[in-house]
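Of the protein chains in this complex, all but one are displayed in their positions.
Think of it as A, B and C in the order they're written, each chain with its own count starting at 1.
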Amino acid sequence: MTSIKDMTAIAGIGLTEYSKGTERTEWSLASEAIKLAADDAGIKVKDIDGLVKDIDDGWDCSYVQKTLGIDNLLYSSESHWGTSSMLNVVTAVASGTANNVVYYRSRKGATTTRRSPSDYRVAKETLDDSISILRIDFYEPYGLATPQGCAAMLQQRYMHEYGITPEQMAGVIIGISEYGAKNPLALYTDKPVTMDEYLNSEMTVAPLRDIDCAPGVDAGIAILVTRTEMAKDLQQTPAVIMSAAQGAAIEGEFLTGYNQEKMTDFPETMNMAEELYRVAGITAKDINVAQLDDRFAPLVPMQAEALGLCGKGEGAAFCGAKSLPINTAGGSIGEGFMDSNRIVEAVRQVRGTSTSQIDNAEIILYAAGAGGPADGLIIRK
Amino acid sequence: MTVQYTDKPIPRPALWGIIYRSSGSLWEGVKEEKFLIQKCKDCGKILHPPRPMCPACHSTEQEYVEASGKGKIYSYVTYNKSPHKAFKAPYSVILVELDEGPRVISNTVDVKPEEIEIGMPVEIAYEKIDDELTLYKFKKAG
Amino acid sequence: MVEYVPGIPILKPYIDADNKPYWDAVNDHKFVVQQCNKCKNYYQPPRPMCPECLTLDTMDFVPASGKGEVHSYIIYTTDKMAYPGMKIPYAVMVVELDEGVRITANNADDIDTEEIHIGMPVEITFVDIDDSLTLYQFKKREA
Partner (left out) sequence: MGRNILEEYMNRKYDADIKPSPQANLIKDKTAIVGIGETEYSKNSGRDELDMACEAIKNAADDAGIKVEDIDGLETFTLDRTAMPFIVSTLGLKNLRFASEVSFGGGAACAVTLHAAAAVATGVAKNVVCYRALNEASGHRFGRGDGYAKYMISAPTPHYGYTFPMGFCTPLSWAGCWGRRWMHEFNVTYEQIGWWAVVLREYANKNPRAIFHDKPMTHEDYMNVQMIVEPLRLFDCCVDTDGAAAHIVTSAERAKDLKQKPVYILGAGQSAPIEQEIQTIYNRPVISGLFETWYAAHEAYRVAGVEGKDIDVAELYDPYSLGGIMSLEECDFCERGDAGNFIEGGDNIRVDGKMPTNTNGGLLSEAYIHGYNLVNEGVRQLRGQSYNQVKDPELCMVTAGPGVPSSAMVLRN
């Protein structure tokens, strides 16, 4: 039975400078990031024959080709709610459709929050999709109008179900910020967060503290994937992709899966983890480092439990005790909210170039989509 | 009335979409102060939010039944700073688990933010916002 | 010749860091084309990086002649596909400039819609639509 296990590897990573506000366009950031990823891998930009991006940011591949001089593309796709970019990239390369496929993001999360106009969007009457209409029909009339509010709704239920105290919840961000303090790129964390700072942090929407929310950042990030045997004779140590997977669940929405049987279980992440470990042929115990979705810190414990890294209700204590290194570059809380900066950190751990290098870092787990459609990756030396 | 509104327009259900119209009957019922929930005619499964097909048996025949309106608070948040110009902070948003199963987002009418607790029994109440919009809300039960 | 319908605004260009010099020049009734100062290639639309040299800091905007010829064109004969802010019929031309790049524009007052033909020699001119928008059009040019 064919499988994607070990067939592909991350051969190059490209990261533009992080900025809290740049004049440069998303087009410029995407172009530079992709060029840096090709240089890092040691291949010619012209040899890139696949481009994958998120629908919410950056410029689609026809723009990015104009600056990269790529003659033709054999693969392109855009991820949207419920789809996984990395799984797209892996199936493109593993199936022999394309040789070198780059997943790129370019986002000006710090400067503007407007959706990228790269896709054709007509205004209000043609709303994005049925999930946006659910939000407008059932949540916004009652003032639940922000993702922070939705995350707080999950956090409140979780802390109630397992009797978690704010002091225990503080352990999540305190642990992550200790790694952030050692990473010069983490613009938002120059020193670790203290318990006082955490407890005195304002709550725009209780019980979620503002310090628990990842800030936006302007940056371009590109991940270049090729076949493992090709990656072996390129410039960098290949980060072999043991498995990639995605998870969905009935009644799942985007941070608002209220009609799931137990929303704090994160069933999408549980479904994804089951397939991720099955394909990789390992269990949660074999993970040495984890890069989890910390757009909202209180969702990290729930994600750790859903990934089987610890038991139900033990997530906050697990993160606080740092029994497993989590977000070793300071995560989104430190570097700003862009999922793929945690893929870059996972690759650094494989190459041994992290600012908080974990010495026995053999198998690294990356996961995204806490509280919604999930996306995961396991990579190794 | 624990949620204070400003004079700005309050966000209201879309209902006219060509993408998703299934929640139309629910909102018609709310206008007549009845809380209707969708039920699959073939297998009896309660479906919320309303949708065109039953995920259990794939029947496309649904009916609407009136819910008792009773439930318990399942979770809640309190906005100390208002994210939307129509709402005055502080206000609370509650997630109520109805006795029939579905969980719905709403506001309380007679419970202040600091008094709200998970598990508190509540009962449906209706609040007419303007002539096109009536919202289902919840008051303390019993 | 294009007639605008009063009351319906004409859509403005989307201006950002990559194309600002292009549209600023148009506002001053000047026409520039983007050129990489390393490989000397001209590029349209303007872009942040040269696809030949893969450099971000070599993209200049140089004055262009604004001379060229009609490469292709269409004429809106009904309102079904036309922009409501412009009277029917109106034409849009793709003009190949002497620099080799091609841009789209309407015909100026001295060219009637019926006169437009592929290969017609034209030259750029500027039109102030309103106080916040200036656009280029093409007028006749002796070959």
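As a working rule, a contact is a pair of C-beta atoms (placed from the backbone, for glycine too) under 8 Å apart; a residue touches a chain by one contact, two chains touch by 3 or more.
Everything numeric here is computed off the predicted structure, so don't read it as measured data.
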{"item": "Omitted chain - touching chains that are shown", "value": "A, B, C"}
{"item": "Contact partner of the left-out chain, one of A:D60, A:E161, A:D286 or A:E314", "value": "A:D60"}
{"item": "Selected residue (touches chain absent from view) among A:H80, A:K182 or A:K381", "value": "A:H80"}
{"item": "Touching residues on subunit C - with respect to the absent chain", "value": "2, 8-16, 18-19, 23, 41, 44-45, 51-52, 71-86, 90, 92, 94, 101-106, 118, 133, 135"}
{"item": "Residues of subunit B in contact with the chain not shown", "value": "17-22, 51-56, 58, 60"}
{"item": "Missing-chain contacts mapped onto subunit A", "value": "1-4, 7, 25, 27, 47, 49, 55, 60-63, 65-66, 69-84, 87-88, 90-92, 94-99, 117-132, 134, 227, 245-254, 271, 275, 372-373"}
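Note that only the chains that are shown with their structure count from here on.
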{"item": "Category of the chain touch graph - line, ring, star, complete, other", "value": "line"}
{"item": "Computed distance of Cα centres, subunit C from subunit B, in Å", "value": "53"}
{"item": "Between subunit B and subunit A, distance of the C-alpha-averaged centres to the nearest whole Å", "value": "32"}
{"item": "Residues of subunit B whose C-beta touches two or more other chains", "value": "none"}
{"item": "Touching residues on subunit A, where the partner in the complex is subunit C", "value": "23-25, 27-28, 31-32, 35, 45, 63, 65-69, 117"}
{"item": "Complex contacts: residues of subunit B adjacent to subunit A", "value": "3, 10-15, 17, 19-20, 23, 27, 48-49, 55, 74-84, 87, 91, 93, 95, 102-107, 118, 133, 135"}
{"item": "Residue ranges of subunit A touching subunit B (in the complex, touch as defined)", "value": "127, 129-130, 133-134, 136-146, 148-149, 152-154, 156-157, 160, 202-208, 250, 256, 258-259"}
